[in-house]
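A single structure is presented below for examination.
A single protein chain has been removed from this complex, and every other one stays in its place.
We just call them A and B in the order they show up, numbering each chain from 1.
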Amino acid sequence: MSVNRILVLILLALALLACTGRSNAVFRDEFLAMGTLVSVSLYGVDEARVPGISRQIRDDFNYMDGAWHPWKAGPLGRVNELLPLQGRFSLPPSLKPVLLQARELSRQSEGLFNPAIGGLIKLWGFHRDEPPTGPPPPAAAIAELVAQKPSMDDLHIEGFGIRSDNPAVLLDFGGFAKGYAIDRVIERLKSLGIENVIVNAGGDLRAVGSKGDQPWRIGVRHPRAGGVLASLEIHGDESVFTSGDYERFYEYQGRRYHHIIDPRTGYPARDFVSVTVIHGSAAVADAASTALFVAGKRDWRRIAARMGVEQVMLVDDQGEIILTPAMAERVHFEVEPRPSLRVERLP
Amino acid sequence: MESGGMMLRLRASEQDHRIAQLAALAVVIHVLESALPSPLPGVKPGLANVITLAVLFIYGLRAAIWVSLLRVLAGSLLAGTFLSPTFVLSLGGAVSSLLLMALLSRTGLLLAAPGPADWRLGPVGVAVLAAQAHMLGQFALAYVLFIPHPALLGLLPVLLGMALVFGLLSGYIGRHLLRQLVGPDVSALESNR
Partner (left out) sequence: MSRLDRLLVALVGLALAGVTVLLWRPAQQGAWAEVLVGAEVVRRLPLDHAQRIEIGGRLGTSVLEVAQGRVRFVDSPCPGKLCVHAGWLRHTGESSFCLPNGVGLRIAGLHEVYDAINF
């Protein structure tokens, strides 16, 4: 009898053993925040900690989403109600560091990344969670807003007081909030002792560490075809951001109108279909990918150099791919036949 | 049987003859089976194991080892796969199911051993466990020797499921065979050995 019991117990133990373990697995959690799908991949974390960490990240994202939504009731929504009155009012403390970094990046980009054009974004209808439908707004309305030249330099911040001296300035952190939020979340995770993680918010991500002896592998989606255009491996701590004309757009009378508005013209920027930037900071990568998309073929190299961005991949409307030398060194193209490539140096 | 200086004494008992006959039968089943189409590529019912099973119950572990290994060797020589990867996998499967049978036999769990019959293993139980051991051994060998990639694991549920079905099948056939050979009371075998 006892021998049988032992055998049965061994078999049971083996069956159970097959169901546990996996401490070296990658844990992935996905949730909706900031109007997009956020996915967090954790490696080398005790499984019991995963739900807690995941909840923390959700809470952080949801808080920032509420705080930085330009038109809903909340800190930034209130700021946007008060700015056009041109009086001095107190800035919600949580917004100040966001605003200061956005202004700094806007200056570096010569105003091509411009969070002060919230009015234009709203006119185009790209401020809502769901993309608008045509027709595009009237040319006269666009021209009027462009002529007022809203800029981050129209804002005067002293202590926690803020004042705008341009009634056209409305804030929209579209090309920046995601990056800034990812940086904050990564900071928080690092303080929790997490060394290997990817935070991916709707396709823009920052990856830290590795999966054991394997680096994190990132696929960059093809801006037109369905699959992956190129792949790259993350070294240490890097952010990969892409601005593309396919992310939020509508077509009207055969023409594509997308969400990356050129502050100089008031219309969607035309030269590129996607711009991918790799940089240590997610906020910088976010702002730079928008700024370089807007800058176009003539100016992108100068703006990249000014923003301190060295790794850039741009896809133009002919499907040709332009790379900086630092980017060319590390991307691997996954499409056959190999696309036509051009490497261009930064000044 | 003595002949001058060189002496060779072969003393084949009646039992040896029976075992050799059964091994030959196993080889025939093995070869016939490999000629038949299989429902799933690469998976065969392994009905030759019915013979190993019956031999295990009637003549004991040592005889079962002989029958099983002879079947693998002769089967591969006839099919022309001797020492090829197919042979290695076949041998690996046979060895691991024999190891399991040895474990069951040494721990006195077989129905042929004395004790309450309720807590002894009959042919169906042995066949199911042996089929799982056979498949797992073969799988482990394929993994280590040929393609040590986790992708191979995806095949495991299907393979083990087939092993369960075919294990039950050969177990029932084996039980029937045993009843034909030694009568309905298999537990009475002990006295014969």
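By definition in this document, a residue touches a chain if its C-beta (ideal position, glycine included) is under 8 Å from a C-beta of that chain, and two chains touch if they have at least 3 such contacts.
Bear in mind that the values here come from a model prediction, so they are computed numbers and not experimental data.
Participant: Quick one: say which of B:V67, B:V128 or B:L178 touches the chain that got left out.
Facilitator: Residue touching the absent chain, from the options given: B:V128.
Participant: Among A:L82, A:V228 or A:A305, which one touches the chain that has been omitted from the display?
Facilitator: Candidates A:L82, A:V228 or A:A305; residue touching the omitted chain: A:V228.
Participant: In the full complex, which of B:L32, B:L77, B:L103 or B:L156 touches the chain missing from this view?
Facilitator: Answer from the full complex: B:L156 touches the omitted chain.
Participant: On chain B, where is the contact patch with the chain that was removed from view?
Facilitator: Interface with the chain not displayed, on the chain B side: 41-42, 81, 84-86, 89, 109, 111, 117-122, 124-125, 128-129, 132, 142, 146-149, 151-157, 160-161, 164, 167-168.
Participant: Spell out, residue by residue, where the missing chain touches chain A.
Facilitator: For chain A, the residues touching the absent chain are 4, 8, 11-12, 14-15, 18-19, 26, 39, 41, 198, 200, 203-205, 207, 211, 216-221, 223, 225-228, 231, 240-242, 244, 246-247, 276, 334-336.
Just so it is clear, only the chains that are shown with their structure count from here on.
Participant: So what's the Cα centroid distance for chain A and chain B, whole Å?
Facilitator: So the centre of chain A lies 62 Å away from the centre of chain B.
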